[in-house]
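So, subunit A:
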Amino acid sequence: MQTFFSIAIDAFAYGMVLFVISIGLSVTMGLMRVVNLAHGAFAMIGGYIASYAAQDLGLGYAVAVLLAVIGTVIISIPIERLLYRRIYGAPELTQVLMTIGITFCIIGIANYVFGPTLKTIPLPATLQGSADLGFRSIAIHRLFAIVCGLSVAGALWYAIEKTAFGVELRASVDNASMAAALGVRTEIIYAVSFAVAVGLAAFGGVLGAELLPVEPYYALRYMVTFLVVVSVGGAGSIPGALLACLVLGGIDTTGRYLMPEFGEFFFYLAVIAIICIFPRGLAGRAR
Partner candidate 1 sequence: MNHETVTKTARQNRTIGRDLIGIGAIIAVAAIGYLLFPDNLALLTRIIAIALLVLSLDLVTGYCGVATLGHAALFGSGAYAAGIAAAHFGITNPLLMTLAGILGGAIAGLICGVIILRAHGLPQLVLSISLIYLFHEFANKASSWTGGSDGLSGISPDPLFGVYEFDLWGQTAYVFGVFLLLAVFVLLRFLVRSPFGMLCRGIKEDPLRIMAMGASPKIALIKMYVISGAVAGVGGALNAISTQVVGLDSLSFTQSAESLVMLVLGGTGSLFGALTGTVIFMLFEDYVSAANPFHWLTMVGALLISVVLFAPKGLYGTAAGFIGRRMEKRK
Partner candidate 2 sequence: MSAVFDVLNLKKAFSGLTVTNDVSLSMAPGDRVALIGPNGAGKTTFVNLVTGNLRPDSGEVRLNGETVTKIDAIGRVQRGLVRSFQVTRLFQEMTPAEHVALAVLQRDGRAGKMFGNFLSMPDVMDEASVLLAKLGLHDLMHRKVSEIAYGQQRLLEIAMALALKPKVLLLDEPAAGVPQSDTGRIEQALADLPADLAVLMIEHDMDLVFRFAKRVIVLAAGTIIFDGSPADVTKDAAVREAYLGSYANASHAA
């Protein structure tokens, strides 16, 4: 029972971190139909900025998070303008190559600037330690990750279902040329979504630094994990991504607890099984 509880909490927290990082990828993939392998690299940049701000400059956690999000978005703008613009609507192979090229460059630069060591982001005192629930205590950081994940999911749900922007976004996901014909400024929708996606990735990178440690190969190591969330959940679907994160977080965490010697073997096995059974994702729509 104790083990089960720890696994459940860890899986939930891990799933929420995955969700915060991947949901932006899912929305932009549904919207722009770009296979973006560089998304994890943006999460990594966020982690590096926060680590630098908190560790080297001695700034507070909240400030570091804010700087990480803003800084990553600023860094992403020229990349989007100069490189991503060229591959919208291009064949899949071209998109894979371009975004993997971007990933390699970012890894190389991070390795050069920050060195190959792990970077930590010191947690503020309020997030350290554990909370007593009476029958069991939980690390506060885990709770914080869960709360953040649920808040992001809620805020996105509200933004997409209840606001004018959300209506235009959904119309553009459905049929971009029709939406444009109806007067939706699709390029603005694209730009805003891309910025939000990158910002969320950076936030997730900082939030999850305890679970997914920040180091140069972060972008490659977790690339498949983020892509899996999107393809298992179905591109563009928030409930799908949420479900996928919880399922995958559960499988991965259970595997680590119960069969650590097998590494990620069962995780990848599960991914392959899920995609083979649901080739269009758990909540996928026919394209």
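Candidate entries met the following condition: all candidates are chains of the complex that A comes from, given by their letters.
FYI, a contact is a pair of C-beta atoms (placed from the backbone, for glycine too) under 8 Å apart; a residue touches a chain by one contact, two chains touch by 3 or more; residues count from 1.
Computed from a predicted model, the values in this text were never measured in an experiment.
Candidate 1 is the one that touches subunit A in this complex, out of the options 1 or 2.
Within the complex formed with candidate 1, the residues of subunit A that make contact are 29, 35, 83, 86-87, 92-94, 96-98, 100-109, 111-112, 220, 223-224, 227-228, 230-231, 235, 261-265, 268-269, 271-272, 275-276, 279-281, 287.
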